[in-house]
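For this depiction, one protein chain was excluded, whereas all remaining protein chains were kept in their positions.
Per-chain numbering from 1; labels A and B assigned in written order.
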Amino acid sequence: MHIVQKKSYDQDINLFEDMRELATYGGLFLCLLAAPLVLAPFYVKELALVLIFTIAGLSLMLLVGYTGMVSLGHGAIVGLGAYLQCWLLKQEVPFLLSLPLASLATGLAATIVSFPALRLSGMYLAIATLAISLLLTQMYTEWTAFTGGLQGVAVPKPFIFDYPLSEPVPFYLVSLLLTTICLFAVKNLLRTRTGRAMIALRDSAVAARSMGVDEVRYKALAFFASSGLAGLSGAMLAHYVGFISPESFDFLLSVKLLIVILVGGLGSLPGAALGAAFVVLLPQLTSLLKDSFPGSIAAQPSLETVIFGMILVGTIIWEPQGIYGRWLKIKHYFTVFPTYRKSTFVKQKKFVKTERMR
Amino acid sequence: MMVGAFIAYSISMTFLGYWGALLITPVATFMLGYMLDAGLLRRVIGQPQFVVVILTIGLGLILRGGVSMIWGADTKNMVTPFSINQFQAGPIVLPMKLVVIMLATSILVTILYIFFKLTRLGIAMQGTAENQLAAAYVGIPTKRIFSLVWGLSAAISGLAGILVAPLILIDPNMGLVGLNAFAAAVIGGFGSLPGAAVGGIIVGITQQLASYYLPEGWRESAPYLLMLAVLIVSKEGIFSKRIQKKV
Partner (left out) sequence: MKGIAVENLTVKLGGVTAVSNLSFSVAPGEIFGIIGPNGAGKTTTFNLLSRLYTPTSGVIRLGEIDITTKEAHQVAELGLARTFQNIELFEKATVLQNLLVGRHSATNGNFWSDLIFTQKVRKRERENRLTAEKVIDFLHLESYRNQMVDHLPYGARKLIELGRALCMSPQLLLLDEPCSGLNPEERRDMVFWIRDIRDLLDITVVLIEHDMGVISKVCDRVLALNNGELLAIGKPASVQANSRVAEAYLGKIPDRVSLLEES
């Protein structure tokens, strides 16, 4: 069992506790960097999609897992980033500029539109975000000058100083860089005052307010950060698919993002990556399974819906801490072997009072 | 609601007809709701609220997909004894099906009001909703009550499905009209029954005005814009009744 000796406050303040952790994640990064050397271009592109979904997962994880605010409409916000990126590129804004601009603009716009709903909490906020996502989708359909309406719009190819990014390998490397930056940024938030304020709001808004946390301001900040990240992932997603329309960012995308954070492990950063990998690999899995299903069921287009639903239900009932939670349990098993007890992880049941008394 | 509509549709096509469907569907959906709670929702009792929300979304997806697979995804029409007739009261002429809906709703609301206010079971349900632990201590079988509540809610939804089916046609996504109810609840204020009714009326009027004055497509979205506007002005809506948490 590896015990970390703490010799200075900086060890707790730093991103990594000790050299071992740094080496582990550094090694992971190097492996990912070298991936194009060993994988075929198709798989490199798939990996890029995993990275894009990781960013989107991070955005929702920050909001739901760390600030406790549920959003059922993040798919539409991702769409906002996609459309903004597309529009900015059409205005001849260089890619290097359009990406951060699209991300910031998404963060700002989404926060402004959702601001009245942010003071709601729990289930009410969730439904409000659903309503707002419907409004956004409506806008994508109606505002044809900006979005091209129901027919959709082709995404201009990305270039950095005339170097084309549309090839799998450069696109993948840019995605890797962006994901690393986003992870770094989110980790920074979480180890400082702002992030602690958000976590405080999740666990006890009353106590947080009494400690000086301005609830309205920090909820808005959390939503801004989350939407900004979602916008960034949307911009990259637009380039990945090449052609976007309001249908690409429907409720099903919001559900996919929820699966990312739930199946990955709510409240953890690795969870976003694990969940993203799961969601991107899922279609491959289902096509493999389709062969074992009787023909009539397999042919249905709504099979995807049912499977997503079953995954959501299954995760909540059997593995609420997601893949990352399962990984921690496995690590724990080996750490305390042979004294492992199943009851270590049995959750205490809490009885919930009605939300009316808020 | 959607499942109820589909079940009613199938039953109405058999010899039992519309009235048979009207009787059997709420019972069927009641059982569905009860079993969903007893089987699935009970297992997540201790967890925070949004987990349950996500669970229900998952269930919704399964139901929607499942219904698509069983009945096919095309829209269906349900034939009722009132589809054709019209109702005339002075200068106002209304399609009979609308009158039936209004009548049925009023009767249902009255029955529910009496149920919750006066019957033992109704009061037990309210108590359990407010404080599960306390309810358990006084001997209320909380788990069974929750399942009953789900069953009751499902039964009412099923009934709503039957009533509204002639209006909006049956298809797997018809359940989304339920979101309007949320807008109505926000506008009228949570925790207040007259507020919900007022909210509903406002939503209805807004939709009609929107379809008349605004371009196509805004009809559905207008209530949500109004909802956001109301939220900007006040957190609680027009008639709300929220009490501060005691710390």
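As a convention for this text, a residue touches a chain if its C-beta (ideal position, glycine included) is under 8 Å from a C-beta of that chain, and two chains touch if they have at least 3 such contacts.
These numbers come from a predicted model, not from an experiment.
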Going by the contact rule already stated, which one of A:Thr24, A:Ser166 or A:Asn188 would touch the omitted chain in the full complex?
A:Asn188
Going by the contact rule already stated, which one of A:Arg202, A:Lys219 or A:Lys256 would touch the omitted chain in the full complex?
A:Arg202
For the full complex, which residue in A:Thr144, A:Ser210 or A:Ser287 touches the chain that was left out?
A:Ser210
Across the whole complex, the chain not displayed is touched by subunit A residues 9-10, 12-13, 185, 188-189, 191-197, 199-200, 202-204, 206-215, 221, 225, 267, 348
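Going forward, only the chains that are shown with their structure count from here on.
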Subunit A to subunit B, mean C-alpha position gap in Å, rounds to 32
Name, in rising order, each residue of subunit B that touches subunit A in their complex.
40, 43-55, 57-66, 68-69, 73, 129-133, 136, 172, 179, 182-183, 186, 190-191, 215, 217-218, 220-221, 224-225, 227-229, 231-232, 235, 241-247
Which of the residues in subunit A end up touching subunit B in this complex?
64, 68, 70, 72, 113, 115-117, 119-120, 122-124, 126-128, 130-132, 134-135, 138, 141-142, 206, 255, 258, 262, 297, 300-313, 316-317, 320, 347-358
